[in-house]
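Apart from one protein chain that is not included, each protein chain of the complex appears where it belongs.
Chains: A and B, in written order; residue numbering restarts at 1 for each.
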Amino acid sequence: MTRFGMLPRRLVHLVIIVFGITVVTFFLLRLIPGDPALAILGSNYTHTRAVAIDNFLGLNKPIWTQYGVYMDRLFHGNMGFSFFYDESATTVIVSHIAPTLYLVCFSAVLAALISFPVGFIAGIRSSGVVDQISRVFFTLSFAMPGFWLGIILLLIFSVHIHAFPLSGFGSGFFGHLYYLFLPALTIALGFSTVLVRSLRAATITTLQAEFVDTALMKGIKYRQVLWRHVFRNSVLAVVAVFGVNLAYLISGTVLVENVFSLPGLGTLLVSSVSDRDYPVVQGVTLLFAVLIVVINLLTDVVQAALDPRVGQEIGE
Amino acid sequence: MNRAITTQRRSRIVGAGIAALAVAVVAGCGSSGGAAPSLGTGSSAQNVSTLVIANAVKVDTLDPEANSVNESIWLDQNLYSRLLQPNSTGTGLLPDLASSWKIASDGLTYTFSLRADAKFSNGTPVTASDVVYSIKRSRAFSGGWGFLLTAVKTITAPDAHTVVITLSEPHAPLLADLAMYAYSVVPAKLVQSQGSKFFQHPVGSGPFMVTSYSPDSEVDLAVNPYFYGTKPKIKKVRVLIVPNDNTRVLMLESKKADIIENPPGNLIQQIDANPDLNVKLFPSTRVDFVQLDEHFKPFKSQLVREALNYAINRKSIVQLAYQGHATAGASFMPYKMQYFDDSISPYPYNPTKAKQLLAQAGYPHGFNAFLITVSGDVAGQAEAIVLKSELASVGINLSIQSYELLTAYNKEDNGHSEMGERYWTNDIIDPDEVATFGADCQGGANAFNSYWCNSQANSLVAKARAELNSGTRQQMYNQIQQIVYQQSPFIVTDYSPYRYGVGDWVHGFQVTPLGNYDLSLETLTVGSH
Partner (left out) sequence: MTTAWANPSELLMQVATRAAGRRRSASRRRLTLTIGLGMLAIAIIVCVAAPLFAKDSPTAIDALRPLAGPFSPGHLLGTDQYGRDVFARILYGGRIDLAIAFGATSVTLVGGTFIGLVAGYVGGKVDSVLMRLVDLFFAFPFLVLIIAIVAMLGPSIFNMFVAIWITSWVSYARIMRAQTVIAKKQQYVLAAQALGYGRLRIMFRHILPNTVSAVIIFSMVDAVGNIILAASLGFLGLGAQPPSPEWGTMISDAQNYILTSWWLAAMPGLAVVFVGVAFSLIGDGLADLLRPGER
């Protein structure tokens, strides 16, 4: 029970943090110059029309009242109404989730596919060829801005070699995977740097552990030891890294979605900040924050489940 | 030792993995034909039945009262009809739902007779009560276009095919107002019962109807089987949303799109060089200008504003910002619109005269000012660079500030600005709109946020709005344009056209100065390609 003793406290923290985020987002947004009326009216802006729109959107009430209304609606599951999409903010956000979700999952899978073999081999044969090359390669890719890498990949694989489509999300499960390959690869390469290094380090550490020598002495084949013990332990050690990066990744998809014209949450966030579409910005930020917090919590839980000592330390 | 075998096996596994990935990639390449969007069915036929248009901006809504994004407005105009519609040059009006109309001699009553064969895409007839409902609904919309109809007293439907509008005073722009997209006709009963959900799959009486609606990626249209006008020759339209400029151009070049909106200026040559593609420039109602805020002391002086006009070489702006595809600006009204004063020509480039005027005004050594630009606006940034260097040679030291769009607008309009890059486009073909916003400090926009006030201009604008005789109106608008030209509360730099990249297998694509292309969508054809 002490393993998960930290759970109730963490859940309370989660609620406090999410609440804090709604406050910060709400007030931060309204500090940005310009308002929805300006976005809607553009060059045809007149004070009279702007006031009418503000009244309609409830923006001329005192700010604490507006916040109260927002929180009240939120508790009833209503994220507000998007003036720009003429739909509830919830509907707008839900319709943009798929590309981002696919992208994040696909990137995670690609990153695992790339980094697990490479990191593992680099660890077993450290200072070997794979290790050296991967160090150079991943040092380079870590220093590359994601959007730049995306543009380069697009240039090579879409423009010069017509291997992949230029933009969009495609249709059908395999269509989505095809259209998302380049963007997912862009993200995966950045993601992989930390994974490879972590796995390599974990592999080296595990290899030196006593139980490996014990197993070998017992006569278990080296191959089996590698697979059953070293690999598994190393991968488990990397769980935390994986989970944390995943959370961080979610808010980083914006730039990649921009380069590849994907209609996901990142694109939605940028355009709704531009439009000052307050309910949608608040909704997406909330969603991101909840996702990040939940993923972090899950990562800690998995770690605690695997190693009780970790559970206690994290609870601090 | 077993280690040697093990590591060999490891590398084989890795090798197999990479090979598998490669196979997947190659398979992906192979199926790219299938994954690409299909371009219409009958490949054996001469003409293709689907038109693919790639737009740069997402659709905001299909509710005509609430549209603010241009591309959505143009989409709406294919889905709905209005009482009247602008003609293809944007200088006059044609009948649409109203087959004829009568104006009473006192100009206070308009009687419209609706055509009998107009039907919505669900087969129900368009009745006068639909028209009345639609106009009233849009008029009542907070912050919408109701201000255009302040002179309207009543809107009634004495019978199913007649609409009567009475005014409190003569209002010359009325017909143009009713031709505006916001006053599109929607089926009253359906909108009343479904509310805003109606606009997720709207029903209109225009040539096309929506078959699929994903505002951020694609909107699909099919021909409205009940359309009363010329049946379009194409059967379907796919509007793709592709915000990335390069991607749009690449789609045109690979023939995945037939028409693309707004190709970036530097790629126009590349597109034109391609024998199968054209860049079409259509006259627009866009007027690019530099906003001057009179709260900034030097701009209070008419001499300074005049000097600025002479200090700017409009030709180099046209060249560097628009690659030569624009017209130097003179009158503040859109180029060649109704009542445009052709006799006004652009200020010539004369830096010597500019310096003289500045000295006369008390600024022999120039002054410092900031220019607000919009970040991401490529043409605007180029223009800013040109302005900076040209004004520097007359002693005006310009610092360029670039902000995100709305922040820029906010800073330009707040009365504490100096110079800012803005533009105007018409929503109606009548000059009343641009005159009210640009020449009348009481018009609600402080004369394009210059805070310049000229009582003569104000009274002319009000009089011209109520003047029904077109000859007299022309005189009045000429006077207004002259006053604005001489007083120069803002600097008109150029008129820039709409740019479209069009495959030469598309025949008959036209865009009116107001930006809509519904008439041409009815007649254009898409050849096989």
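Odds and ends about this structure:
Here is the rule we use: a contact is a pair of C-beta atoms (placed from the backbone, for glycine too) under 8 Å apart; a residue touches a chain by one contact, two chains touch by 3 or more.
Keep in mind the model is a prediction, meaning the values are calculated, not measured.
Considering the whole complex, the hidden chain is in touch with A, B. The chain omitted from view is touched by exactly one of B:Ile234, B:Leu250 or B:Val287, namely B:Leu250. The chain omitted from view is touched by exactly one of B:Ala118, B:Ala179, B:Leu221 or B:Ala384, namely B:Ala384. When the omitted chain is restored, the residue from A:Ile17, A:Val109, A:Ile161 or A:Ala305 that touches it is A:Ile17.
Residue-wise, the contact with the chain that is not shown comes from B:Asn266, picked out of B:Thr89, B:Thr150, B:Gln192 or B:Asn266.
Taking the complete complex into account, residues 244-246, 249-250, 264, 266-267, 270, 320, 373, 375-376, 378, 381-382, 384-385, 389, 400-404, 407 of subunit B touch the chain not shown.
One chain of the complex is left out; on subunit A, the residues touching it are 13, 16-18, 20-21, 24-25, 28-29, 31-33, 126-127, 139-140, 142-148, 151-152, 155, 159, 191, 193-194, 197-198, 200-201, 204-205, 237, 240-241, 244-245, 248, 250-252, 254-255, 258, 269-270, 273, 281, 285, 288-289, 292-293, 296, 299-300, 303, 310, 313-314, 316.
Please note the rule applied: only the chains that are shown with their structure count from here on.
Residue ranges on subunit B touching subunit A, taken from their complex, read 1-3, 5-7, 9-11, 13-14, 17, 21, 25, 28-29, 31-32, 35-36, 58, 60-63, 66, 68, 142-144, 147, 196, 199-200, 214-217, 240-244, 247, 250-251, 254, 404-407, 409-411, 413, 422-425, 427, 437, 443-445. On the subunit A side of its complex with subunit B, the touching residues are 32-35, 37-56, 83-87, 95-96, 113, 117-118, 120-121, 124-125, 158-159, 162-170, 175, 178-179, 181, 221-223, 226, 258-261, 263, 267-268, 271, 274-276.
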